[in-house]
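Missing here: one protein chain of the complex. Every other protein chain is in place.
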Amino acid sequence: MAGRAQPVNPWFGGGAAVLVAALILGCLAAVALRAEPGAGLGAADWRAVRFTLWQAVLSAVLSVAFAVPVARALARRRFAGRRMLITLLGAPFILPVIVAVLGLLAVFGLNGWLSDVLGWAGLPPLRIYGLHGVVLAHVFFNLPLATRLILQGWQEIPAERFRLAAHLGAGPGAIWHLLERPMLWRVVPGALAVVFAICVSSFAVALTLGGGPRATTIELAIYQAFRFDFDLGRAALLSCIQIIVTLIAALLALRAAPSGGFGAGLDRPVRRWDADGLGLRVLDGVAIATAAGFLLLPLLAVVLAGGPGLAALPVSVFQAAAMSVLVAAGSTVVLLVLAVPMAAGVAAGWRWIEAAGLLGLAASPLVLGTGLFVLIYPVADPFSVALPVTALVNAVMALPFALRILVPRARQVVADHGALAASLDMRGLAFLRLVLLPRMRAQIGFAAGLGAALSMGDLGVIAMFADPQRATLPLQIYRLMGAYRMEAAAAAALLLLVMSMAAFWLLDRGGRWHAEA
Amino acid sequence: MLRLEGLRIVQGDFTLRADLEVAAGRRVAVIGPSGSGKSTLIGAIAGFVEPQAGRVIWDGRDMTAVPPGQRPLAMLFQDGNLFPHLSVARNVGLGIDPRLRLTAEQRARVAQALERVGLAGFEDRRPGEMSGGQQSRAALARVLVQGRPLLLLDEPFAALGPALKAEMLDLVAGLTEESGATLLMVSHDPADARRIADEVILVAEGRAEPPVATAGLLDNPPPALQAYLGD
Partner (left out) sequence: MKYLAFAAGVFCASAVVAETPELTVYTYDSFVSDWGPGPAVEAAFEEVCGCDLKLVGAGDGAALLARIKLEGARSEADVVLGLDTNLTAAALESELFAPHGVQAEYDLPITWDDATFVPYDWGYFAFVHNADLAAPNDFRALGASDLKIVIQDPRSSTPGLGLLMWVKAAYGDQAPEIWQGLADNIVTVTKGWSEAYGLFLEGEADMVLSYTTSPAYHLIAEEDASKAAAVFDEGHYMQVEVAGKLAGSDQPELADQFLQFMVSDAFQSIIPTTNWMYPAVMPEAGVPAGFENIVDADKALLLPADEAAALRDVALGEWLGALSQ
C-alpha cells in the first residue's frame, strides 16, 4: 500500500541535498574558474589515478574479507564485554590519521613491537612501507566499518529463520547456504563500495606508509598541482576524476544493496543452535582475538605514548580542545539538520538524494577549502567565518556515513507507520516531531556520535581558514610536532582520542537512553 | 452513501473491478477467497491504492483525488494501529489533531472515549505494556474520537482469540450503532459477517459484487463463494 500514502515531504531533504551538491560542485567550479591555462593531465597524474584505484580495490577487498569472519563470530557469540568490544573496535575509524599512523608504526614499524618479537626469534624486522603498508593501514581504518556493515546484515536475518533452520536440523554448512550466503551477497557489495570510496581520497596514509612516490594518490597529485605548480585547473580536473570514481562506486553500491546500511542496535546477539561445535568456537575465538589485537594494539600504543606527557600539557592544548568541542558541536548540529531531512527524503522515494550526500566522501578537502576561500574571500574575512566554515565542511564530510545510518531506519519507520500516519492526516512537521524523530532516536544518536567524533579528529578545512588564535586540537598537535615537542604531541593525541571516543559514546548512548523498542 | 463507480484497480497482472453502492449506516462485511483483493478494495476506498479508472464517491462528493487523511473515514489496519512510542492518550489524541495540540476539552474527549471502550485509567500506558485486546480497544477509542461517518476495518482483530474477537466486533457494532457510521469490514470468517454485518460484499474472480443481505447470501452461496466456504 505505497502509492499515495506519503507522510514525509521530500522537498526539505531534496533542498538539503541540492545545497550540499551546490556547495561541493560550486567550490570545484570556483577553483576551476580561478585557474590560468595549465598543462592538463600528464602521465604522472594518470599513474596516480591507477595507483589510487588499485590500492583502493585491494583495501576494500581485504577489509571486507577480514570483516566477514569477524562479523560472523560477533553475530553468533555471546560473551562478557562483547558490547564494549564492539564500541572499542569502532575507534580506529574516528581516529585522526596522524595519530593512527604513529600508533600503527609503534606496533608494525621497523622498530615496532612486532619487529621486536621477530627479533627475539632471530627474524628480520617487519618492513611495513610500501603498497602493503598502505593497505594495512586502510584495513586498520576500515575493518571496523566493514565489520559493522556486515554484522548489521547478520542481525537483520530474523531470529525465527535460525530457529526454523535449527528445527530442520541444519548444520553450519546448510545455514551458510540457506541464510548466510544470500545475506552476504546482498550486503558485501555495499561494504566493498563504501570502503573503496573512502580509500580513493586517501592521502597522508598512502604517502607516509607508501614508501615513496610510487604510492602517489590522486589527492597527493591535487596537492602537488595546487601548491607545487599552482595549477588550479589541474587540481580541479583531478578532483573531478576523484568525484566521478567515487560516485560510480557509490551508485553501484546503492544499486546492489538497497537496504544495506550500518545501524545501531548491534548489541543483540542472535541465539544460534548450529555453532556450538568446538571447532567453530575456536574459529570464532581466533577471529575475534585477531581483530581485537590488530585494532586495539595500535590504540594501546597511542595511550602508552601519550600517558607520560598528559600532566605537563600546556594550557593552549586545553584551549584548543575546547575549540574542537565547539566545532564538533556545531558540525554535529549542521550534520543532523542536513542528514535527517535527507534520510526522510530518501525514505519518501527520492533516492538520488543519497547520491548527492555521497559527494562529501568524494570531494578533496584541499579543493573544497580552496574553493570556499575563493568564494568567501571577496565578501568576508576568512578568519571571521572560520568556525562556521569548518563546522559546515566537517558536517558535509560526515554526511555519507550519517545517511548510511539513518536511511535504512527512516525507510523502516515510513514503511511501518506511514499508512497509519496518512490515515490520520499526519504529515510534514507533525510526522517528523511525533513519529520520525522519536522512532529514529537511536540512529540519530549514533550518527551524531560518529559525526562529532569525525569532526573532532579532522584537521578541518586546511590552513586557509585555521585562525591561529582559535586553533583546534588536531592543528595544535601538528604545531607541537612542528616545534619538536613530540611528547606533548603524543599526549595531546591521547587527549584527542579520549575526547573523540567520549563524544561518540555520549551521543550514541544518549540516543538509546530510555528509548523504547 | 458510498458509491464505487466503474472502479478498476490494476496491480501487475491482477485487476479488480467494482461498481456498487453501500447505503449510509449499514454494516457491511467484505468476504472472499485469500488473494481476491479484499484489502485492495478497502485500500482504494481509504486512498492508499490509486485506481486506474472510476471514482470513489461519498455522499455525492468525488473523493478519488482526496489524500487518505482527508477522506471522511477512519481505518484500522491488520497491525500497527498504534505508535509504540506514544502513550495511549496521545495515540487516541491523534484522532482529534494529528499535531497533538489538544485543548483541555479535547483531552476530556479522549478520556471519555477511553472510558467508553473500557480503558479508563490507561491513559499513560504504552502500547507495549498492554494486551492485544487492550491495544484493539485503544485503536477503537481513536476511531471514536475521529468521529468519521465511514469506518474501514482491514481485519484488525485477526490475531485475537475467538472470544476476544467476538467482544471487539460487538464493541464495533455498538460504536457504529451510536454514531450511525457506515462500516466496511474485511473478513475471512463468515461467522464474523453473521455476527454484526447487515450485508456482504463478495470479492472473487476480479470483481467486487454489490452488497446483498448477509443471511441470504451465506445460506444460499453462489458457486464462487461456495468454493471458498468449502461446504
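The first chain written gets the first letter, and so on, giving A and B; residue counts start at 1 in each chain.
The rule is simple: contacts are C-beta pairs under 8 Å (C-beta built on N, C-alpha and C of every residue); 3 or more make two chains touch, one makes a residue touch a chain.
Here the structure is a predicted model, which means the values were calculated and not measured.
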Subject >> Contact set of the excluded chain (shown chains only) >> reply: A
Original post:
From the list A:226, A:294, A:350 or A:431, which touches the chain that is not on show?
Top reply: A:226
Subject >> On subunit A, residues whose C-beta touches the chain left out of the figure >> reply: 34, 44, 47, 98, 101-102, 105-106, 109-111, 129, 133, 203-204, 207-214, 220, 223-224, 226-228, 230, 314, 316, 370, 373-374, 377-378, 381, 383, 462-464, 466, 468, 471, 475, 478-486, 489
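The rule is short, and it goes like this: only the chains that are shown with their structure count from here on.
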Original post:
Could you state the distance in Å from the CA-based centre of subunit A to that of subunit B?
Top reply: 47
Subject >> subunit A to subunit B touching residues, read off their complex >> reply: 1, 3-5, 416-417, 419-427, 429-430, 433-435, 438-439, 516-517
Subject >> Of subunit B, residues touching subunit A in the complex >> reply: 43, 46-50, 67-70, 74-75, 77, 80-81, 83-86, 90, 94-95, 98-100, 126, 128, 146
